[in-house]
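All protein chains but one are shown at their positions in the complex.
Letters are used for the chains, namely A and B, taken in the order the chains are written, and counting of residues starts over at 1 for each.
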Amino acid sequence: MHTILHATVFGVLALATLGGAVKVISTRSIIHAAFWLFPVFAGIAGFYLYLDAQFLAAMQVLIYIGAILVLIVFAVTLTRNATSTDEAQTNGLFIPVLLAALVLVYALGTTVFNHLWPIESNVWLDAVPLSAAVPGVMVTDVSALGLVLLSQYLLPFEIASVLLLAAMVGAIVLARKERTPAATAGVAAVEAAPADVRELSNV
Amino acid sequence: MNIDNVYILHTFAPEIALVALALLVLLVDLLLPKGNKRQVLAVFAALGCLGVAGLGAWQWTNGAPTPPAAVQASVHVLAQRGAVALEAMLFHTSVTQPTSTAPVLTPDFLVGMMQDKMWPLKSVTETDIRALYKAANLTGMDSLNTTDARAALIAYTALRRDIVRLPAQKLGLAHADEAVWWLFANDQFSAAFKVIFALAAFLVLLFSVRFPVERYRGEFISLLLFAAFGLMVMVNSLDLVVLFLGLELTALCVYPLVAWHKDNPRSAEAGTKYLLLGSLASACYIYGVSLLFVTFGSTHLNTIAADMHAANPMALAGLLLIIIGFGFKVAGAPLHLWAPDVYQGAPYAVAAFLSTASKAAGFAVLLRVLTIGFPHFSEQWATLLGVIAALSVVVGNTIAVHQNNVKRLLAYSGIAQAGYLLIAVMATGAAHLAGHDPIDGGKALVLYLFLYTVGNIGAFAVAGIVAQDTGSEEMSAFAGLRTRAPLLAFGMLILLLSLGGIPLLAGFVGKWFIFLSGVQEGQYLLVLLGASMSVVSIYYYLLLAKQMYILPAKADAKALRIGLPAGIGLLLVVLLTVAIGAYPRPFVEAAQVTAQALLGR
Partner (left out) sequence: MDALRNLAHIIWYFIAAHEVLRSFVVAVCSLVFMLVIVLIAIWMERKVSADIQNRIGPIRTGGLLGFVLQSMADALKLLLKEDLRPAGADKWPFVVAPYLVFVPAFLVYLILPFSATWVPQDLKIGILFYSAVSAVPALGIAMAGWSSNNKWSLLGGLRAAAQLISYELPLGLAILAVVLLYGTLEMKGIVAAQWQHWWMDLITLPALLIFLVAGMAEVSRAPFDLPEAESELVAGFNTEYSGMRFATFFLAEFSASFFISALAVTLFVGGWSLWGVDIWFAQHVLHMDPSTWNLAAPASIPFIMKAFWFFVFLAKSFVVLWILMWLKWTMPRLRIDQVLNFGWKILLPAALLNLLLVSGIGAVLPRLSKPLTATQDVAPIHIDDSVGLAPVAQTPPPLPPLRDDVPAPGTP
């Protein structure tokens, strides 16, 4: 009973994630590709829930669906070819890249299937006593995560905040509209650029 | 809040200073009036970088800081636990199996042994035994009666446990200093590279004073400083995820820097290209890390090394993906395609930073990851790096010959240089096989990275000054530079000859040690290839020299203005290049000490 249930849940999630991912790259309409990202992200969030990582699942939905995906859809609807359904899916490198991808899939596949996974080998889990968490508190607990982030991983946490600051500075510089027309050679090219691209920076 | 502040300050002095400087620049930029006065800001930031380099040098001379007492105590306790457990086990084995030469240390056997009435140490738990078993088994030792095995087990137990089994009362913020000790290397190797990055930022900022990055000068400087900070995090970290943090920090700073002149289609294209390919490389890297994580349950290099099984395909796949990620970063041959386009589109200052400091960080991290985390795979990665090195040397040098654009020429020359540097990295791996000293390779790498960083930034700076003056990036812009700016031309000549490897200049010393390390590890073919291709490189460097010294200047050409900051920077660069070439001994010794810190353990 339990096995069937688990297999079903896993199967549905895997189908949503992988099927969505395949559709993202195979669909000919760019906006449909964006829409198909939804099952992918939702499926990954489902995996997190399935692994009892509620916090990660919430973050996945909040960040990937709520922010990134909505912004992608937003941006795509502003591009010129949003409605076209004949975006080229392949180019001249199709065959060699396909072969390379198959080799990669084979290599990774054999690796994954031959790997001694921790579930099958209890030795792995037992021999890694580090994962032995705190009694009474699940590792997925948000407070535990917060404590670890602000104690053991305090410095990486602070580095991440510097990263966000730097990214923000960079994004503002790139997106900010010029007050004076630039005197460089590229002005003509900017004029020629699609109007919607420029408008995006105003939003 | 009983963090050992002194320890943290000592460990991260350059980093903290750099971030503070970047924030200061951002703030001052808000207050300064618009216009060229902001050039003062660049000079100020450059001087700050010099200070950061000084802090790095101070760290380097002091060596690794002493961990706080709390850390020492925990490590002490844990190391002793390892020793006690091991001795107990040896004793027990000798008692119960006196005739057996190699006891089969299965977990069941060990657990049974632990529960045995004769077991002298009740305090050693089952998990201890399993961990010991795992260490013993996975490092390929079937017998535990050698001092090496003992040392390895002690180290293993110490490293594996120290952070996670600290006394409970310290759960609050007291953990930060232990984590610092655990997550960051803080050795002379990283200190040396902190100096290199700070110097690179210093030079780039000096040269950028006259470059047309007027738009948001403050942001330009601060992003450059943040990027340097990211590089410092990268070389200092022992954990692959923290390393990724540094990698991304640098990348996120460099993407907008490359696309700085976003109105220029070439710059925008370069930014887009670097963003897409850089993201791909990051994805490869983090995928590799995830594979390592499922294999070892940790992303810490020491843990990975301790748990490494010689024939684990999953770990090998992870390592391969990580090397691909770094291969992109250092622009090794099959992964080099982005470099010429990106350098061409980026502002000169950014291209200079990207081709030197960023590349140096890539090599330093590659060396640390490979030698600390994957010594068991040294055969595999040395072979792979050998192939990349050979390809880079050939591709970079042959394509560079055909370039007319100076930036592209320098880009391809950079790819070739990456090839030479990879020979040095490879030599450290091959040394494990050949029984040689891996420090030779490390020494050559550090030395060459230093002189390459300094020299290449100078070359980019001269190219930038000329391009700004003539409005052309073609080689012909250099025509008659001898008459227009004799000092500049002479400096550039020295830098080019040094890059080409002419004796009595820095490049020769660097190449000498690289090829020497290659020869010592028996890589004759690779060294031969590198040396002969190095001759090819002299050809295209001399093509540029011909433009400067033999061809006449255009009729309407005027004298070139360099500016004081750039002039000082150039003087420094040339002096260093000549000094290393003429009297290499102190530099070689410093490189030796630096490499020793990483590889001599």
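Operating definition for what follows: a residue touches a chain if its C-beta (ideal position, glycine included) is under 8 Å from a C-beta of that chain, and two chains touch if they have at least 3 such contacts.
Just so we're clear, the structure is a prediction, and the values are computed from it rather than from any experiment.
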Which residue of A:Ala14, A:Ala100, A:Val142 or A:Ala171 touches the chain not shown here: A:Val142
Chain not shown, touching residues in chain A: 5, 31-32, 35, 38, 48, 51-62, 65-67, 69-71, 73-74, 77-78, 82, 118, 125, 128-145, 147-148, 151-153, 203
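Criterion: only the chains that are shown with their structure count from here on.
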Residue ranges of chain B in contact with chain A within the complex: 12, 19, 26, 107, 126-127, 130-131, 133-134, 160-161, 163-164, 171-176, 178-180, 182-184, 212, 215-216, 219-220, 222-223, 226-227, 229-230, 233, 239, 241-242, 245-246, 248-249, 252-253, 255-257, 259-268, 271, 291, 294-295, 297-298, 313-314, 316-317
Parts of chain A lying in touch with chain B, wherever the complex brings them together: 107-108, 110-112, 114-115, 117-118, 123-124, 126-132, 147, 150-156, 159-160, 162-163, 165-167, 169-174, 178, 182, 184-187, 189-190
